[in-house]
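Removed from the display is one protein chain of the complex; every other protein chain stays in position.
So, subunit A:
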Amino acid sequence: MPPNQNLNKSIMSDIASRVKAIIVDKLGVDENEVVNEASFTNDLGADSLDTVELIMEFEKEFDIQIPDDQAENIATVGQAISYIEDAKK
């Protein structure tokens, strides 16, 4: 495996763990619950304000802008991770 792919992989897993840490902190949920398929509102107890706060924390942590119309499509842990991975490519 070429070295740059290795580096890429570690950046990706770093994004996932940072996203999960933010979710654990803001939603006060157990780390084990924060799986890729978990929906913020249906599984992790987030309400509309929590969801806005999460998006803002992602923007701050990863220094990106997530427009409102795209934020609406980020409903699960996995969707948040892949959106941020794409944004950071």
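To be clear about the criterion, contacts are C-beta pairs under 8 Å (C-beta built on N, C-alpha and C of every residue); 3 or more make two chains touch, one makes a residue touch a chain; residues count from 1.
To be clear about the criterion, contacts and distances are computed from a predicted model.
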{"item": "Protein name, per the UniProt record, of whichever chain is missing from view (\"TRAP transporter large permease protein\", \"3-isopropylmalate dehydratase small subunit\", \"3-oxoacyl-[acyl-carrier-protein] synthase 2\" or \"Fe-S cluster assembly ATPase SufC\")", "value": "\"3-oxoacyl-[acyl-carrier-protein] synthase 2\""}
{"item": "Residue touching the undisplayed chain, where the options are A:Glu33, A:Glu53 or A:Glu85", "value": "A:Glu53"}
{"item": "Subunit A residues that touch the omitted chain in the full complex", "value": "26-28, 45, 49, 52-53, 56, 59-60"}
